[in-house]
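Of the protein chains in this complex, one is absent; all others appear in place.
Up next is subunit A:
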Amino acid sequence: MRRRLGPAALVIAGALALAGCGGSDSESGDSGSGSGKAELSVGSAYMPQPVSDEMAAGFFTVTNKGGAADELTSVTSEIAGQVTVHETVGSAMQEVKGLKVPAHGELVLKSGGNHLMFEQLKRKPKEGQTVSVELHFAHSGPVEVEMPVKPATYNPKTGH
């Protein structure tokens, strides 16, 4: 009798799993407002303190809860004359026109992968400061991000 607990628990957990994940492909047909367009939020933003006042990098995650994809098309900042979006391919980094934010998904910018490149800096960002950045998207309105400047060795996985 008690032994059946095991499989039963498994089934329940399985059902929860379905409920949790099901959204990604079936929700687009829902009648809810928001399901037909992107719903963006930005988190985990930071800038590692750069070595010089020539260039800096920036990272963040864009989460899209909506049912339509969007695209990060350009970035501006009070601190830099130019901000470009880059991807890393093998051991080279190259500028891209935009980065897709999938429906019900995320766009992740992280060290060793996609990142922002700030050039023509007006001052050298220092640890403890924040840098204002505006993200522009193909469909959604612009999003203001306050990017904290972290140590050059900051690792978001360990938090220091």
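Everything below uses one rule, namely that a residue touches a chain if its C-beta (ideal position, glycine included) is under 8 Å from a C-beta of that chain, and two chains touch if they have at least 3 such contacts; residues count from 1.
What we mean here is this: contacts and distances are computed from a predicted model.
Asks: From the list "Thioredoxin domain-containing protein", "Sugar ABC transporter permease", "acetate--CoA ligase" or "3-oxoacyl-[acyl-carrier-protein] synthase II", give the UniProt name belonging to the chain omitted from this structure.
Replies: "Thioredoxin domain-containing protein"
Asks: If the hidden chain were put back, which residues of subunit A would touch it?
Replies: Interface residues of subunit A facing the absent chain: 2-3, 5-10, 12-14, 16-17, 20-21, 24, 48, 50-52, 54-57, 86, 88, 90-95, 102, 104-106, 108, 111-112, 115, 117-118, 151-153, 155, 157-158.
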